[in-house]
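Heads up, one of the protein chains got dropped from this complex, but the rest are sitting where they should.
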Amino acid sequence: MTRLQDTPGEAAFRERLRTWLEANTPSIGKHDVDALKAWQRTLHEAGWLGLTWPAEYGGQGLGFREQAIFNEEAARARIPPGINNIGLMIAGPALIAVGSEEHKKRYLPKILSAEEIWCQGFSEPNAGSDLAALQTRAVDDGDDYVITGQKIWTSNSLIADYIWLLVRTDPDAPRHKGITALVVDMKSPGVTVKPLLQITGEAEFGEVFFDEVRVPKANRVGAENDGWIIGMKTFTRERANISVSLSVRLQQQFDRLLDTVRNRDVPLDPQQAREVAQAYVDSQCLTQTCERMADRLFGFESSVVKVAWAEMNQRLQRIGLDTLGPDAPLLSAGGFDQVGDTTATFGTEALAEDDESYAKSWQFGYLRARANSIEGGTSEILRSVIAERVLGLPRK
Amino acid sequence: MTRLQDTPGEAAFRERLRTWLEANTPSIGKHDVDALKAWQRTLHEAGWLGLTWPAEYGGQGLGFREQAIFNEEAARARIPPGINNIGLMIAGPALIAVGSEEHKKRYLPKILSAEEIWCQGFSEPNAGSDLAALQTRAVDDGDDYVITGQKIWTSNSLIADYIWLLVRTDPDAPRHKGITALVVDMKSPGVTVKPLLQITGEAEFGEVFFDEVRVPKANRVGAENDGWIIGMKTFTRERANISVSLSVRLQQQFDRLLDTVRNRDVPLDPQQAREVAQAYVDSQCLTQTCERMADRLFGFESSVVKVAWAEMNQRLQRIGLDTLGPDAPLLSAGGFDQVGDTTATFGTEALAEDDESYAKSWQFGYLRARANSIEGGTSEILRSVIAERVLGLPRK
Amino acid sequence: MDFSLNEEQVLLRDSAREFLGEEWPSTELRRMLDAADGAAAAQALWSKMSDLGWPGLLVSEDYDGLGLGMFDLAVLMEETGAALIPGTLHASGLLAVSALETMANEDSCQKYLPDIAEGKLKATAGIYEPGSGWTPMMLAPEAGEVVTKRYVPDAASADLILFVNRTGGNGAQIAIAHEAQIEDIYSMDVTRSLSQVTCSAGQLEVLGEGTIADVQAVVDRATIGLAAELIGGSARVLDMTVEYVKNRKQFGRAVGSFQAVQHKAADMLIGIEKGRTGVYYAAAVADERPDDLARAASVAKATANQTAVSVGELGIQLHGGLGFTWEQDLHLYLKRAKAAEFTYGDTKWHLDRIAHGLGLS
Partner (left out) sequence: MDFSLNEEQVLLRDSAREFLGEEWPSTELRRMLDAADGAAAAQALWSKMSDLGWPGLLVSEDYDGLGLGMFDLAVLMEETGAALIPGTLHASGLLAVSALETMANEDSCQKYLPDIAEGKLKATAGIYEPGSGWTPMMLAPEAGEVVTKRYVPDAASADLILFVNRTGGNGAQIAIAHEAQIEDIYSMDVTRSLSQVTCSAGQLEVLGEGTIADVQAVVDRATIGLAAELIGGSARVLDMTVEYVKNRKQFGRAVGSFQAVQHKAADMLIGIEKGRTGVYYAAAVADERPDDLARAASVAKATANQTAVSVGELGIQLHGGLGFTWEQDLHLYLKRAKAAEFTYGDTKWHLDRIAHGLGLS
């Protein structure tokens, strides 16, 4: 019995991967879309993407362990951010689970190769936590649906080729019964995207507007009015995949924190040192909890990891910021590749997209982390999910 | 404009009181009932009790400021615990507000003199947070009510002469409409009291059982079935009075904490010192918040103070315990008049009533404080009260 | 203790709220942040505030000010904090005025305070230096050829830049920094201007002498004002949040009816009441019992830091995704809170000072 070490097969996989990453990992800014696409294609061609996807759609047909090893090694190598994470982590797995053979053949390979970038259109201005309140309308018109409405909080929508969309096909049915899942080409006439500026100054999300957009019924996933269940499956998959990548992100953030505090002029006082040690405990426990609960993460228990991660990351970002001392709130203080200048300008311009040092700063991290307890299910909603679905408490 | 200093009248009152307390404050253990009664009588005869009560019932007819000064000076002088606090802080003020002239004349003077000790019978096993669910029945029988049922969490019930009681007089009315307030002689046939052992090992509360207890209708306070409103008034009064005394208790606890940490062999590390400083901040702010909000404390805003106090005191007790180091969980470690022996015995006997050192220990304080967020309204209920009644959020 | 507002204070508070509601709504704030004529927006507000006498609120009547105290200013600054006004009032009407009144000689006070009180002269004071942290005793023990002051509020638009320097041991001086070089630095709080200011020693015109304790007292008064601004901002965040959760519906009911939302709103109120107490107490101490100023200012700042950051974070959380948008003003309050948390000492610094005062370190 060895619990901590890889099996011989896993060890060989890890060794090959590590060697490959050492030789091939580039440095790419998070806004350089073309380079990030090229990097994903390189990863895919080398056989490191879609590890758990079936081989016939371009995947590798491997297991969760290999995916976990990939995550660990990718974090270790600090690979650039994924440009098609929605496709790889949400839409792709959802299509594998519920899509038609034709859809799988058509879409999955190009998700892997980053030829087609995906986004996900679930949330609406009046349907956030209460997703079943969604109002984007799809009217039956022969071979097409005609779609009108608005989605919000759509990551990657500014660069996406396809959107994984939930629409209301039957407005008279009970809330959960009239919803349908569609794949929609973002280049369809009538689709417009507006960037949604966030408190960080970035527009990581967008608003997507549909004005009588025609979508062939062939793009429907599953049966008409079956979209709620499909949406829920997407969600648990989203949370499971997010859980795995979260633990990696928390490890990276912790390494960054360690860099920051080791580079201080003044040593940490005992309380600050304990705060960093606590972040170590948190990041270790989260990573290992993901591994320990791996077989339960496609169920409601993924909420346990998601809630814990959100709070741990918020705490970690705050520690990183707070340990910087009097300069903590100053722009370009304490990024992990701090450029050291103070040329940022007043107001939103300070937050221009190409300001990489800001994007890697603890100020940015602190602000961005505020969304962790909102995105992918608010911590309030998820705590109720844990209570009712995992612990079995009564719903009312 | 002077905000921090007493007016000349207040200063004279404070000076007289301080001199008197210095000369007269005895040291009495909290379980020495006779001595505590005698002490209260002494206080009363010297004119220091019932400061805000009308003179015709033995009070002093003074204002809130004098009461606040009394609380401050009493804390400073570390006077013994009050034996009749339920009478002085809850039943007395409630009678002044809603009692008949006859009741006031009959009961109030003896509350002040501690000739008659009072307790309060509101909570029942199935009516805790949901007080309106109370089931103790009062059946109309000519000039009497005949009472059957059970009360729980009744402070002082083991030594009380009277109980301020809510009963159900109309079981068919809506929950809030069939409740009546009564004064019941605890020596009435059919009343039995059982001590309720708590996690501290003390029996501060009791269970009170009523088995066909006859109570003259003349003992009714207010009209029949008007008890809910009277109970609510009692509650706001309870919380207001508790708020004032809480701030005094928190000051005392902070002084105790300071004694403890100053007597350590090893100096506090920076984090521990900050924890104590934070407790200073908390206790200062709570005391002054009580003064600042004095005119609002008879309303729902008393909940603000109650919730804050519960958490501050829980934190303070934990700090006191935790700073003791490896011996922290050991009995008779770190009481502020620590006896220094380790003669306590295994199990409940360790918690015998006369073990004053235990009662003053941080272990006791930590355990006792667990109830702070339950007694007098759970923090969960009170946060909803704040949200709905103070902030005006919708109830559903 | 008496924390109730007198008639004048109630009037001051209510008229300030009304004035700022009209003159400094979110649209004006946004104009200052985003538009080419941003500086004009700030200047227009300053002129109107000057008409009301706010820059001279603390200035004694001898120098044509209103001659009011820190308690009055705290009441006003709750409102200016709620409206997120730029930093000129804080820099000129509080920090510079306190520095001059505490350390400058009579002639200098005569010369500058009346114009400052009138708002004609916008002043600021540079105290801290790179590496000094927030501890005046860590200032360079004597001036080198060049003196650099960091974290100087509102220097870019100031007409008069004062330097408060250490002069060896416990000595200190206040001086005008002529021909100072101003380099903007930018903090998360985009509503306030902050600079690093450099002046050659030869260009310093000394206005008076004092002690390091005087310097600390000046900063402690500014600290109380900042704490008041933070509590005022927090109260506004709670108002916005209450309004939102009353109206936002999910699952067929107002989200404000869910316990998870209600209890967080309750925590926000608890923090605000506690923080307001700390501010009023410290302001009263500043007016009446200056010997206790250091500890009282630390109580106020420690509490205000905790309240403002926590309320700012909860306000965003309870607004859900909307709270995370640039368009909503909530982030401006959180950024102000987070930046102010480190100004004049962070929470740990103030708790350390309290602990030291209690003999614990």
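Here are some notes:
Chains here go by letter, A, B and C, matching the order in which they are written, and residues are numbered from 1 within each.
Here, a residue touches a chain if its C-beta (ideal position, glycine included) is under 8 Å from a C-beta of that chain, and two chains touch if they have at least 3 such contacts.
Quick caveat, the model's predicted, so the values are computed rather than measured.
Note on the chain not shown: across the whole complex it touches A, B, C.
Interface note for the absent chain: among B:42, B:67 or B:198, the touching residue is B:198. When the full complex is taken into account, the listed residue touching the unshown chain is A:261, out of A:119, A:261, A:316 or A:367. In the full complex, chain B touches the omitted chain through residues 123, 126, 128-130, 133, 152-153, 196-199, 201, 269, 271, 321-322, 325-331, 342, 344-348, 350, 363, 366-367, 370-371, 373-375, 378-380, 383-384. Interface with the hidden chain, as seen from chain A, comprises residues 1-5, 258, 261-262, 267-268, 270, 273-274, 276-278, 280-281, 284-286, 288-289, 291-293, 304, 307-308, 380, 382-384, 386-388, 390-396. Chain C meets the missing chain through residues 258-260, 263.
The rule is short, and it goes like this: only the chains that are shown with their structure count from here on.
For this pair, chain A with chain B, the centres built from the Cα atoms lie 52 Å apart.
Measuring from the averaged C-alpha position of chain A to that of chain C gives a distance of 39 Å.
Across the assembly, chain C contributes residues 261, 348 that each touch 2 or more other chains. With touch defined as above, residues shared between interfaces to two or more other chains in chain B number as follows: 270, 274.
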